[in-house]
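Only a single protein chain was left out; the remaining protein chains are all shown in position.
Letters A and B name the chains as they come in the text, with residue numbers starting at 1 for each one.
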Amino acid sequence: MTTETPTTPKAPGRPARIAALLGGGAPVYALLAALLVALAVTDPGFYEPDRLLAFIRRAAPLVLLAAGQYLVIVCGQFDLSVGAIVTAGVVVAAELYSEFPGAHWLVVCAVLLGAGALVGLVNGLITTGLGVPSFITTLGMMLILEGGVFFWTGGSPQGYLPDDFRAIGRDDVFGGLPWAVLVCAVVGAGAVALMRSGFGRTLIATGDSERAAALSGVRVHRVRTVAFVLSGAAAALAAVLVGGFSGVSAQAGSGLEFEAITAVVLGGVLLGGGRGSVVAAMAGAFSLTALFTLLNLQGVSGALESTVQGAIVIAAVGLGAADWSRLRRRSPSRGGPPS
Amino acid sequence: MTAGSPAASSTGRLAARLAWRLSDPAVGVWLAALGVTLLGWIVVNARGGDFLTQPNVTIILQNCVALGLIALGQTMVILTGSLDLSVAYLVSLGTLVAAETMDGREGNIAWAVLVVLLLAGAVGLANGLIVTGLRVNAFIATLGTALILRGWIEDTYTGPAGSVPGTFRRLGYDRIGPLPVSVFLLAAVAVALWLICRRTRLGHHMYATGGDEHAARLSGVRTHRTVILAHVLCSLCVGAAALFLAARFGTGSPWAGTEARYDLESIAAVVLGGTLLAGGRGGVVGTLGGVVVLAVLDSVFNQLSVDPFFKNVLRGVVIIAAVAVWTRRRRRGAPRRTA
């Protein structure tokens, strides 16, 4: 998707873009608020501190994935490989512990983060260097990772995850504050700081108009590659949280790539890049988790859950799009995948 | 080659023309299919096997049909700059509705065919309307539809259901010489879509919309209607695939589409065939070539008993590599359009 399409709807001017950064996610905040109210009505105990923290802990992996995915999407790309990175991360961690039972958890985490970043680097280089659309690059990477990791381990994870490794996903730092919430907060703050920095602005500019960015001296390829690297690392960190939360599994990350993209889009971020805020993307992840929790608590028939989920996602994104066109007084009917 | 003698210049022109031809992915992918077949033949024969036997050729062709039909449909939406991720669940639902409507009675066949195509058309219409009317990005819109269909299937069916009468099952099993009857279905659909792409106004509008929606709209193309029709065409193809699979299974199967991952596989086949994911370039011929490459590869993997996990790795590499090659050629200046 690096091919230029010069006539993509022109981005709004600078003031409008700042407004978009702040207000672009408005619908998602409304959605999140509505879901949280619904949760409160369904389950009055939901707002007790420990339960609220437990909710954030549950949302944490998706929030990390959404933050990483946001970076990739806002510069005009896709990362479909994050679910596979999560699965591979959990399986590889188990494999590492079965080979080196005494390994320190920090070392294992570092190895995973490094590997995730490396996968992101490969994604980025293939996408920018060879000009393969990121949808295809990361789809291929998904197949390669899923196949490769199970080819290596003979079909299923071969080791256990020890308690000290699992602490990040499962235990509390102190009092009632889970590690995962802390990680989530740190990453969230980091992402916001990143987007406010010069890099963040060039990232959005790249997604907005690759050509304009390149003309004004942005090294487009490098910026995009960095976005992929960060997304890969975020996915690896999510793998640490998921593996910690629920232990060894052969399908820890299945479907997470679609959930992450859905979360980002719910946050009002435009597929195709150039618009949307990282806070709104993370709010999208919280909304999605709140929706799952609500459906659980409501006791919606398990089988119908996906129907409700699908309808709500379409409706929410549709409403978001409608708001946009009214605010911006133009019709950004960009139906297709971004180019 | 400078123009020295007339002979040299004509060879030069010939070479240029040949290069021009070869840089057309639709030609390239068929050459690749030929190459893979040859390679398979060599490898399998070297191991004392026999690759191009009648049963094997029949099986390879047979394996092209379901993915081929779906990928052809997917080509229509991708050309238009859209995308359809709901095909996998639609194909499952299609087999179930077909088999239940037929209910083992020959008199119901025509009715069942009609019902399945109507259902498919309706889903396509819904997809198209959500994408254009609600301005929801196709990725999210069809993901949402997929979830809705999933809920419907899971809530309604607890396993395979319905029964296909013997006459209709012939569509899945009969052959004329080495050619399975179902290949004629695939060919008929392919010819019909080729004609639509190349000979009708709708086809030209599809290319125009996919190439540059804004410009197309300015030059009077009713882009919304074009996108909607492309989605309907896509879903009708999926309906045809569902009918074929029902004929093959003798019953409806709720996991027919998802376990084969037709959503991502069909997109992979389309881009393997040289169609630009962003839309506007590519076509039916290339997609068929992509499907053949995948089917032949599968057959070679079978013959060599490649580990199923390793197969995924190879598939991922092939998809990325192919698209990298097409991109490279396209950058050197390729024909504007193929079909």
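Rule of thumb we're sticking to: a contact is a pair of C-beta atoms (placed from the backbone, for glycine too) under 8 Å apart; a residue touches a chain by one contact, two chains touch by 3 or more.
We take it that contacts and distances are computed from a predicted model.
J.: Missing chain's UniProt protein name, "Putative MnhB-related membrane protein", "Anaerobic selenocysteine-containing dehydrogenase", "ABC transporter substrate-binding protein" or "RNA polymerase sigma-70 factor, ECF subfamily"?
T.: "ABC transporter substrate-binding protein"
J.: Which of B:27, B:232 or B:288 touches the chain that is not shown?
T.: B:232
J.: Of the listed residues B:250, B:273, B:289 or B:316, which contacts the missing chain in the full complex?
T.: Selected residue, touching the omitted chain: B:250.
J.: Could I get the residues of chain A that touch the absent chain, sorted low to high?
T.: Residues of chain A in contact with the hidden chain: 43, 45, 51, 54, 58, 61, 94, 98, 153-160, 170, 242, 245-252, 254-255, 292-293, 296-297, 299, 302-303, 305.
J.: Touching the absent chain: which residues on chain B qualify?
T.: 53, 55-56, 58-59, 62-63, 66, 104, 109-110, 113-114, 117, 121, 153-155, 157-171, 173-176, 180-182, 184-185, 188-189, 192-193, 196, 200, 202, 229, 232-233, 236, 239-240, 243, 245, 248-251, 253-256, 259-260, 298, 302, 305, 308-309, 311
In this section, only the chains that are shown with their structure count from here on.
J.: Once you find the CA centre of chain A and the CA centre of chain B, what distance in Å lies between them?
T.: 30
J.: Would you mind writing out the residues of chain A in touch with chain B in their complex?
T.: Its residues touching chain B are 1, 3, 5, 7-9, 126, 130-133, 135-137, 139-144, 146-148, 150-151, 155, 258, 261-262, 265, 270-272, 301-311, 313-314, 317-318, 321-322, 325, 331-339.
J.: Which bits of chain B are touching chain A when the two form their complex?
T.: 80-83, 130-132, 134-141, 143-148, 150-152, 154-155, 210, 212-215, 223-224, 227, 264, 267-268, 271, 276-279, 307, 309-317, 319-320, 323-324, 327-328, 331
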